[in-house]
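Of the protein chains in this complex, all but one are displayed in their positions.
Right, chain A next:
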Amino acid sequence: MSAVTTTARPASRAGRGGSLGWMTVPALVFFLGFAVIPLIGVLALSFAQWDGLGEIGVAGFANWGAILSDPGLPHALWITFLVMAVSWAVQTPASILMGAFLAGHQRYRAVLSVVFFIPLLLSSAALAITYKALLDPNFGLGAGLGIPLLVQDWLGDPVLAFGVVIFVVSWQYIPFHSLIYQGGVRQIPRSMYEAAELDGAGRVRRFFSITLPQLKYTIITSSTLMVVGSLTLFDLIFVLTAGGPGDATRVLALDMYKRGFQANLMGPASVIAVILVLVGLALSLLLRRLGGRDSGHSQLEGA
């Protein structure tokens, strides 16, 4: 390529660079207009006073002071962290196991995988509505079956509601992460397993000595998606519990929505949004550091 560009006439070279630059313009316009400017805007609005309808006024550091001294913030941060940590701990082992299992080529696995991935297709709203109906103490499954154990106020008890959120999140996303791990497992060279087998390594040994280390970058990719995804877990919790009972499942994203669009306090809500962005950024950087290099290119060099 360098040979071509050096021999090309200067005029055509300039034209080429120019036409390439122009090609990014439409994407840049959209991205600047509806991602970069809003990102700057959210920081600006965190110092403003706005009810969502009227004039925008200056609030100085009042919003920040109010939010940082609000006991609701550490609570929302804690709940967000809990959702992140517990759903990660539930989903990751299950996804790795099933991903490894589905990576085989037997025919019955193909049949199995047809049903297996259906949760991926449902919208969070549809899922939340289904589970709300399913778990309703008066009209749900428990009442219909007459099993007392299932007749709980699932969404009315703080601990149970949190458990339900974790369960539904896992129900929705385990297939997705299994799919990622399935791809990762299939890229592990067979020769590694054959060599280990000749050395007499059993299945468990092979799993821990080959599969798991080889999946390192897949684990980082999947964990990043889970962690950053759980920050924006809005739809599901909003429809399922609306943050309740009380504020038992009020994660940061929900806190932002409620302050902004229900209490009409856009300034304080923007403060929460800035915190959300910072937490997301910090977590992505941390996970990338853990990976040692850009997780976006992770598995390309693996095989």
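Following the convention adopted for this analysis, a residue touches a chain if its C-beta (ideal position, glycine included) is under 8 Å from a C-beta of that chain, and two chains touch if they have at least 3 such contacts; residues count from 1.
Here, contacts and distances are computed from a predicted model.
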Name of the absent chain as recorded in UniProt (options "Hydantoinase B/oxoprolinase family protein", "Iron-sulfur cluster assembly protein", "ABC transporter permease" or "Carbon-monoxide dehydrogenase large subunit"): "ABC transporter permease"
Options A:Pro38, A:Gly57 or A:Pro213, residue touching the unrepresented chain: A:Pro38
Options A:Leu141, A:Ala195, A:Leu212 or A:Leu290, residue touching the unrepresented chain: A:Leu141
Of A:Gln49, A:Ser87, A:Ser124 or A:Gln214, the one touching the omitted chain in the full complex: A:Ser124
Residue ranges of chain A at the interface with the undisplayed chain: 1, 4, 16-17, 19-21, 23-24, 26-28, 30-31, 33-39, 41-42, 44-45, 50, 52, 94, 97-98, 100-102, 112, 114-126, 129-134, 136, 139-141, 144-145, 171, 174-176, 179-184, 187, 197, 200, 202-204, 218, 221-222, 225, 228, 231-232, 234-235, 238-239, 253, 256-257, 260-261, 266, 269-270, 273-274, 276-277, 280-281, 284-285, 296-297, 299-300
